[in-house]
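With one protein chain removed, the remaining protein chains of the complex are shown where they sit.
Take a look at subunit A:
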Amino acid sequence: MSDEEHHFESSDAGASKTYPQQAGNIRKGGYIVIKGRPCKVVEVSTSKTGKHGHAKCHFVAIDIFTSKKLEDIVPSSHNCDVPHVNRVDYQLIDISEDGFVSLLTDNGSTKDDLKLPTDEVLLTQLKSGFEEGKDIVVSVMSAMGEEQMCALKEVSPK
């Protein structure tokens, strides 16, 4: 699943983690930064200019890493920060004792700094699949310097 409207960048240190977008242009299903957290917008409502001042957008969004619900109200003409959200697939090599996973990157090297997922279902699926010796490909979502496993697929060996 690719993200709309984003230009794709590899996660090098120099790239900016967010880009500005006018609040009035952020739609349901898009991304937004609230209180420094990258979030996916689940609801947007706009109140027209009136006694409360300028027209405002009310966002309800879910933190993409912690799944917590966050809210924000922003004047529709103001700019909000939108996070660059990337998803990369890696093949699972190993699960270490101290809670990290070892992954195979595209260019053949290993990536060992990703923690096990906190989600119970995903964690169980990962461990059991690995113990059974299955080939597993994990999807890692990254945004604003944080990353987390968000999905996995079992690839049947040919």
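Note that a contact is a pair of C-beta atoms (placed from the backbone, for glycine too) under 8 Å apart; a residue touches a chain by one contact, two chains touch by 3 or more; residues count from 1.
By definition in this document, contacts and distances are computed from a predicted model.
Colleague: The chain that is not shown, which UniProt protein name from "Deoxyhypusine synthase", "short-chain acyl-CoA dehydrogenase", "Rabenosyn-5 isoform X1" or "MICOS complex subunit MIC10" does it carry?
Modeller: Going by UniProt, the chain not displayed is called "Deoxyhypusine synthase".
Colleague: Any idea which of A:28, A:54 or A:115 touches the chain not displayed?
Modeller: Reading the full complex, the residue touching the unseen chain is A:54.
Colleague: May I ask you to list the residues on subunit A that touch the chain which is not drawn?
Modeller: Residues 49-54, 56, 71-74 of subunit A touch the chain absent from view.
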